[in-house]
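Presented below is the structure to which this report refers.
Removed: one protein chain of the complex. Kept in place: all other protein chains.
Chain nomenclature is as follows: A and B, assigned in order of appearance, with residue numbering initiated at 1 for each chain independently.
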Amino acid sequence: MNYKSLNIKTTKKLIFVCFTMFLFSFALIPLYNIICDVTGLNGNTSNLKEKIESYSENKNISSEKLNIQFISHQSNDKKLSFKPSEFEMSISPGKVYSTLYIATNKTGETIIGQAVPSVSPNEASKYLKKIECFCFEEQTFKPGEIVKLPLYFAIDEKLPNRIKTVTLSYSFFEKINVSKKTNFKGEK
Amino acid sequence: MSSVVKDTHHEEHPSGIMRWITTTNHKDIGTLYLWFAMIMFFIGGLMALVIRSELFQPGLQFVDPQFFNSMTTMHALVMIFGVVMPAFTGLANWMIPIMIGGPDMALPRMNNWSFWIMPFAFSMLLSTLWMDGGAPAGGWTLYPPLSLQTGDAFPFLIFAIHFMGLSSIMGAINIVATILNMRAPGMTLMKMPLFVWTWLITAFLLIAVMPVLAGGVTMLLTDKFFGTSFFNAAGGGDPVMFQHIFWFFGHPEVYILILPSFGVVSAIIPTFARKPLFGYSSMVYATASIAFLSFIVWAHHMFTVGMPLAGEVFFMFATMLIAVPTGVKVFNWVTTMWKGAMTFETPMLFAIGFIIMFTIGGFSGLMLAITPADFQYHDTYFVVAHFHYVLVPGSIFAIMAACYFWLPKWTGNMYSETLGKAHFWLSTFFVNLTFFPMHFVGLAGMPRRIPDYSLQFADYNMIASIGAFGFGFAQLIFLYLIIKTIKGGVKATDKVWEGAEGLEWTLSSPPPYHSFNTPPVIK
Partner (left out) sequence: MRYFNKFLIFVMVNFFAISAHAGWLDLNMTQGVTDISQEVFGLHMLILWICVVIGVIVFGAMFWSILMHRKSKGVKPATFHESTSLEFLWTIVPFVILIGMAVPATKTLIKMYDHSDSEIHIKITGYQWLWQYEYLNSDVAFYSKLSTPYNEIYNKEKKNINYLQEVDNELIVPINKKIRFLLTSNDVLHAWWVPDLALKKDAIPGFINEMSVVINEPGIYRGRCAELCGRHHGFMPIVIKAVEEKEYNEWLANASDKKTSGIAKINK
């Protein structure tokens, strides 16, 4: 009957839609990241290095002062201390500043990991420009070592006026082997 | 009647168990789906009773908190993927070819496959209960990182979801192909019964979102076993991203669970009001707009994740908009009843119960849409009350209404009206006794998914637990009634109901093995 070929045609079309949607679910990841980069949706600041020249020659330094706060998080205090050297700074948007985070490895083993930044309020994340940051690369802390981790940054003067306080948080995640992370028993 | 006309070379089907395993007949497969849903309904119900037993009193009495979490997780997965969705697919299989005057489903062999995947998927899911590390306990929403802490059960959970998704997608493709290609001459789209319309839209929703869920859970799988970091902040991912993917599937899923019941109710109300459905075309447009809106409201499940203000406001507005087409539907049903000549047989009672209690669930849904207030409601028992109101006296009542409505047609026998009414009144009483107090404990501050609670929540939890057991036992009447009706009873006429309209009532009761071998004439 003629509806048989019609059915096959419809089925093919629908399967195509299915596949497209399956791929779409994966495409959502880069899409989300792009949207987040543009809008600062999730407070995940870009890990890209900004050109220092664009800020050192900046003449548009705003007279408005704002507070920037530094906080940190790491999962195990007994193994590693990781904290900012100062909690708060009063800064002018458009100017480059620097601060330090200090990490102390309290164990007898080498700790490897990376600090992941997050900014609150989320909208501020796209105005926070990091010129030099330890979060760009993996960090290795030797046993007992105390490491000073520098951060050079500027806040874009285009930051909306109503934002008076910006908080920058670093969560330090230790690098763990995948095989070590989970086996099929679900043990860590 | 066409029952006499037999297509002999097609009719020789094996008997016994092989008949059911190899069947490609839409009615057989519909029956299989419905029985599968029935079995799962009792399994999921038992899980609910474990939850309610533990919550009967404050303190830990019966189960370990981890097992309690497994119960809430599995109860949800079983009830959503194992009961409501297969039951509606079963109804679709049984009724759609008949309603549009076709001989069978468009793709009979795929139909067989799409059913027989389900028992395997659910054996896999339920087998996790006996696994090392316990069954999945991270909630049916599978939010990472918690869901990644699942033990041995994890890959089984993911593949079970893949298989359920595959089954639903195959079922949906089949339904779309059937509706688009198998209609009798003269059965234009705008002449189709609303049940067919709502299922057409539901099937499109399924095809659009089940692959997204499949993609999301695949990413969970690779995150856990292959070292990717889609949702792992340490590797540059974002756990909230999973919630976006999940609810992009999840919110249309909510409408997948409810739209076919709109179709059922739109068939039942006019029959027993003896009056044509009010606003047929606006019903169709309302269904389509609900389906469209369902794609742009997902983040209202995530108001507390810390979205920017603009996002919160957008999703609040979009969510509130859904109330408009949903309201249109309710108003249409009430107006259909207005100035009718109503009788109140069991299907009608369930349909009226549906309208009232679904609307109550809709109201609490509207309240949940108000973002500032949602900060207080979110993840509390208020939400539990809300979605149980739309799913139990909503979807489940509609499925029961459909079963009572078409049971005489399916079996050829009338069911016992006394038992049916007893089932309705007991179910209605106990469902409210279970879920209404949940609004109060939620507002008073009880979070969901907790095995133990502070003393101020004790009274209402006790009432809810009593209601849950009552509701559970009332369902045994339903099971008994169905078996009794299949075995025999007063013979049903072809038309069954005085006010019945539609092609299914022109066939014999029970209908012939192949519905319409010669297309019916559509007026």
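What we mean here is this: a contact is a pair of C-beta atoms (placed from the backbone, for glycine too) under 8 Å apart; a residue touches a chain by one contact, two chains touch by 3 or more.
Not measured: the values here are computed from a predicted model.
**Student:** Looking at B:66, B:123 or B:222, which residue reaches the missing chain?
**Tutor:** B:66
**Student:** Check each of A:12, A:65, A:148 or A:164 against the chain that is not shown and name the one that touches it.
**Tutor:** Reading the full complex, the residue touching the unseen chain is A:164.
**Student:** Taking the entire complex into account, which one of B:53, B:149 or B:228 touches the absent chain?
**Tutor:** B:149
**Student:** For subunit B, which residues reach the chain that was dropped from this view?
**Tutor:** 58-61, 64-66, 69, 137-139, 143, 145-146, 149, 233-234, 238-240, 273-282, 304-306, 309, 312-313, 316-317, 320-321, 323-324, 327-328, 330-332, 334-344, 352, 355-356, 359-360, 363, 366-367, 370-373, 375-376, 378-380, 418, 421-422, 425, 429, 432-433, 437, 440, 443-445, 447-456, 459, 463
**Student:** Can you list where subunit A touches the absent chain?
**Tutor:** On the subunit A side, contact with the omitted chain comes from 42-44, 69, 71, 73, 75, 77, 83, 87, 116, 118-121, 162-165, 167, 169, 171, 173.
In this text, only the chains that are shown with their structure count from here on.
**Student:** When the centre of a chain is set as the mean of its C-alpha atoms, what distance in Å lies between subunit A and subunit B?
**Tutor:** So the centre of subunit A lies 40 Å away from the centre of subunit B.
**Student:** Under the stated contact criterion, what part of subunit B meets subunit A in this complex?
**Tutor:** Against subunit A, subunit B makes touches at 106-107, 110, 132-133, 148-152, 154-155, 169, 172-173, 176-177, 180-182, 207-216, 219, 224-227, 230, 233-234, 236, 238, 240-241, 244-245, 248, 306-308, 311.
**Student:** Which bits of subunit A are touching subunit B when the two form their complex?
**Tutor:** Its residues touching subunit B are 3, 6-7, 10-11, 14-15, 17-19, 21-26, 28-29, 32, 36, 39-44, 47, 113-114, 116, 121-123, 171, 173, 175, 178, 181-182, 184-186.
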